[in-house]
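Every protein chain of the complex appears in place save one, which is left out.
Let's turn to chain A:
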């Protein structure tokens, strides 16, 4: 009945690799100490403990595909006045251990067997769970068509940019549409504005049929605006799944 994480209490994971993705986003690769199997779109909870016992926990989406093996990739954006994300950016080093619980979440998930077409809409670090879906699709050599509308402020803040363009260039049914809010568009198919109904409509034209699943993820303000844009573009509200990063 329930697909919950009953069998997944806290475990210690080791940071095995750190890779800067953009000026503000860094990927942390974690090696679990116990078997870990997730579905694309799920997240984990991370817990930090101070010497006096004080703990902070936050949720982070999993960027890696289920097929990527045991290593879990988290892509964390630095919020200057935050508590946990600056810890990762400024202090965490390869070999360090943190506590992690998961995988978590049974709603914002997609697997190849669910079918498509897929409409993915991400703002900033909200692309992370969508990236897991895109990587999963590629790893499975899935025939499901998918379009990602990805909003970033500038070209250099497009997380996973080279990998996404590479997927796009394969012409195997995945289309990347970038919307840059503070810079001119760089590719002919990109936009230089915020995601609106027209951007969604024009992106859906790239799908062979109306989307069967629509996933929207990002900050609260982004998700509100983008979900409304989808509705205005004719996507039934009941198809739209959202994940809000709260801030």
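By our rule, contacts are C-beta pairs under 8 Å (C-beta built on N, C-alpha and C of every residue); 3 or more make two chains touch, one makes a residue touch a chain; residues count from 1.
The criterion applied here is as follows: contacts and distances are computed from a predicted model.
Trainee: What does the UniProt entry say the missing chain is called, choosing from "Molybdopterin-dependent oxidoreductase", "Cytochrome c family protein", "Carbohydrate ABC transporter permease" or "(2Fe-2S)-binding protein"?
Mentor: The record for the missing subunit names the protein "Molybdopterin-dependent oxidoreductase".
Trainee: Based on the whole complex, identify which of A:51, A:69, A:188 or A:208 touches the chain you can't see.
Mentor: A:51
Trainee: List the chain A residues touching the unshown chain?
Mentor: 1-8, 12, 45, 47-52, 54-59, 83, 87, 91-92, 96-99, 101, 104-107, 216, 220, 224, 227-228, 230-231, 237-238, 240-242, 244, 246-247
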